[in-house]
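Only a single protein chain was left out; the remaining protein chains are all shown in position.
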Amino acid sequence: MIITMSLTAAPREIEAVKTKIKELGYETRVSAGEKKTVVHVIGATDRDRIIKVIEPMAGVENLIPILSPFKLASREFHPTDTIVPVGVHTIGGRELAVIAGPCAVESEEMMLEIAGLVKEAGAKFLRGGVFKPRSSPYSFQGLGEKGLEIMARAREKTGLSLVTEVISEIDVPLVSQYVDILQIGARNMQNFALLRTVGRFQKPVLLKRGMSATMEEWLMAAEYVLAEGNPNVILCERGIRTFERYTRNTLDISAPPVIEHLSHLPLIIDPSHASGDWRYVNALARAGIAAGADGLIIEVHTHPAQALSDGKQSLKPEKFRELMDEIRRIAEAIGRKL
Amino acid sequence: MIITMSLTAAPREIEAVKTKIKELGYETRVSAGEKKTVVHVIGATDRDRIIKVIEPMAGVENLIPILSPFKLASREFHPTDTIVPVGVHTIGGRELAVIAGPCAVESEEMMLEIAGLVKEAGAKFLRGGVFKPRSSPYSFQGLGEKGLEIMARAREKTGLSLVTEVISEIDVPLVSQYVDILQIGARNMQNFALLRTVGRFQKPVLLKRGMSATMEEWLMAAEYVLAEGNPNVILCERGIRTFERYTRNTLDISAPPVIEHLSHLPLIIDPSHASGDWRYVNALARAGIAAGADGLIIEVHTHPAQALSDGKQSLKPEKFRELMDEIRRIAEAIGRKL
Amino acid sequence: MIITMSLTAAPREIEAVKTKIKELGYETRVSAGEKKTVVHVIGATDRDRIIKVIEPMAGVENLIPILSPFKLASREFHPTDTIVPVGVHTIGGRELAVIAGPCAVESEEMMLEIAGLVKEAGAKFLRGGVFKPRSSPYSFQGLGEKGLEIMARAREKTGLSLVTEVISEIDVPLVSQYVDILQIGARNMQNFALLRTVGRFQKPVLLKRGMSATMEEWLMAAEYVLAEGNPNVILCERGIRTFERYTRNTLDISAPPVIEHLSHLPLIIDPSHASGDWRYVNALARAGIAAGADGLIIEVHTHPAQALSDGKQSLKPEKFRELMDEIRRIAEAIGRKL
Partner (left out) sequence: MIITMSLTAAPREIEAVKTKIKELGYETRVSAGEKKTVVHVIGATDRDRIIKVIEPMAGVENLIPILSPFKLASREFHPTDTIVPVGVHTIGGRELAVIAGPCAVESEEMMLEIAGLVKEAGAKFLRGGVFKPRSSPYSFQGLGEKGLEIMARAREKTGLSLVTEVISEIDVPLVSQYVDILQIGARNMQNFALLRTVGRFQKPVLLKRGMSATMEEWLMAAEYVLAEGNPNVILCERGIRTFERYTRNTLDISAPPVIEHLSHLPLIIDPSHASGDWRYVNALARAGIAAGADGLIIEVHTHPAQALSDGKQSLKPEKFRELMDEIRRIAEAIGRKL
């Protein structure tokens, strides 16, 4: 529930409302806008009682029950688009954001080479996994902290901002020291302990949609991060599980327009995991941008056949350059830029 | 299995191969190219025996077993893109095809009005249901032959080619007399009796993908039509069933690139049924074209709120004009035209 | 909508109501019970107008709007269990019905041998496909009428009632002359033309659930048959498509209790198609009966490895006898009998 205070509400009137809400058993979060102050009541399930008590109080202008199960993530609560600052870059404005790099960090030499190539092609963000959530405990699990150090050196050399996945609550402080965006993978979309932990930092969070999650569940997962006080959430559509077998997953191309309708959070597309096949990555990337996504995350590898994971879906650098050209043309056609 | 005859194969050698295949119990279909002749063996399950018997015959150059479960539909069998002729128009070339119109034909007045509007906006094909496959026997089932007559009058006035769904084997001859393209709906994608029946006519067939069908099953359904001798199949991706509830179905945006890879048949996108919500139709249409689709089928209605079916997903004419503008720009960006 | 006439309503009052409903544009179906008469209004979408017109008429006791989208199939409309008569047998009472036999009729010799074996083990119904709906046009399509003749001879020799699938509207009259139950396959669950056709005969219909159909859609498909006047519908749960790959489909074991709650129609289980693997058939069959199903349909073959279709899921006769013993014990445990 949202309580809008009147233009002329005094600070002590705002305090009185906060105190009363607390007595009713709920927490509040206050947003002081340029003109008005809004008091957000968290977890209010007992609407009628709150309205009865709060409505008559001095300085209260209006009470708005939020109808969607997510609140802070809803466009109703935050009408303008969120633009997430990431170092010197941003995600969510008119300009498209492209994140590129290998599935996993394998060696410093490889990482620096790929970083240089994707930067040259126009990417502003570098991806690379150092803690890999693998279905089997016997698959390559990533280089851990050594991989973080390699990534940091790639940033030094190229200026690219860094994105990596974090899979354990315990690793969050460490990983936060090294990278610019913490990725929550599809398998952890409803790992609420991990969502809460990254919500307590201010580091931007790239929240992948779960493999069979609905968009409502996804926005509620974002709500866990936002409710802890971290407003910097970027959604990432990476394909959902369907019965189709020619592709690994099915990119939900309705995510950009639907999320834009329901939420203020930026959304990017991951055509590499969605298709699982490099031959289809460019077509899905073009489609994602045409549908209104704010950017892309693309797997690029210099030697896909030798990659320790996900080689089949990685683009070679020349194919990635082609992709950037195609995206540039689509962006212009719809009034955006790369 | 495909038997390639040598450049110098004599007609009687080709006949001898056909006769021998018949003796082995299989039918053949012969494609005489400019240089070489290819004999296609239909339904051959007993490869080794055929190879043993046919390989030594005079004029035989090569035997190619087809590995995909569909044959006539495969790009391996027919490397160049199929362009389906539809009256004075075509579907499948560089130019995009746009089919538009109401879900169901409701009255002559309404139909003529909508036909005029979509033609003006640039559509070349008119859709309209006269036999409706409704989940409930108590829902509006369509106007039947009266609807066909109305459609024919709309074609007379506008020059638009006509598309309508056929849901019964028995109706195929009647419907064929009126319209230019026979649509097979998603629920009938594996109604093999109906597929065979439309395969015996030369009328182009718009084959919608089943709600939970894989692309392989879809191409095998196309194979039923092709195997009866009708080469004019247009595939239509209309969304598959997923767990997402904000949209009615999930448009499989990987269909254009995957089908292009596997098959020579043209493919169009139906963003109206895929989303079930007019607000998302334009974004999905842009995405479909950006991903490489050969055209669109769009529900347009002058008074969506009064439509007897599917009003929620129908575009008003002004929104449809906007869509055409957007598609024109995307088409240019990828080297096609509207 | 259902109109209950009062105990003392005169025949001409009932006629007057029927006439008025007809004027309003709807059809009626009248059920004359021992005490009261009920007039069922088919396809009434305009509830308020009907209530306004009919409620004041002489002899009218009550108007009950039916809330479920299916009516004739609902338990609300027909509170007691339907028991479908099939020749000398029935399906739907306390006694369980077991249908067994090969996937396809392959030869007379094989059919007679299997028929004898399944009869001996306690089955009362013989299954066998003569028109096969195959995903590929090049797979074995069944023996057609010759297969029907073979089945008829098996009935003569064993007294087993016959079940076979019909896949074309045009074949319904022919197939009806030979067999005791017409099966509508999963792929045709929403082939409304075929449903209507079998609804015009009185031959019992075994209606398989579509591969991705909800139970509501399935009951609406049954409604198509019932609405044409054929009350003899038997539902068959045969597994739905899921992401699991160790089994071909996933048997929806909640179908027996849910359907029992919503509908009066009998329901049987097909563990052979649900699992696609003979090793799991017995466990699923036991589960189905324990959950309340009214019977089973089981694929049995003397030489599964040589079967022309579905060999992998067929039980050998000795395994089928084991199954019958297990089912007998489960039936006793829940107060039913085999």
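First chain written, first letter: the chains are A, B and C, and each begins at residue 1.
Here, a residue touches a chain if its C-beta (ideal position, glycine included) is under 8 Å from a C-beta of that chain, and two chains touch if they have at least 3 such contacts.
Source: prediction; values computed, not measured.
Screening C:90, C:214 or C:302 against the full complex identifies C:214 as the residue touching the chain left out. For the chain missing from the display, the contacting residue among C:23, C:109 or C:244 is C:244, taking the whole complex into account. Of the residues in chain C, those that touch the hidden partner chain are 212-216, 240, 242-247, 250-254, 256-258, 261-262, 274-275, 279-280, 283-284, 286-292, 326, 329-330, 332-334. For chain A, the residues in touch with the chain missing from this view are 42-45, 69-71, 133-139, 167-171, 187-188, 190-194, 211-212, 217, 220, 223-224, 227, 241.
The criterion applied here is as follows: only the chains that are shown with their structure count from here on.
When each chain is reduced to the mean of its CA atoms, the one lying nearest the mean of all protein CA atoms is B. By number of C-beta pairs in contact, the leading pair of chains is A-B. A separation of 33 Å divides the Cα centre of chain B from that of chain C.
With centres set at the average Cα position, the gap from chain A to chain B is 38 Å. If you average the Cα atoms of chain A and of chain C, the two centres end up 49 Å apart.
Across the assembly, chain B contributes 212 as residues in contact with two or more other chains.
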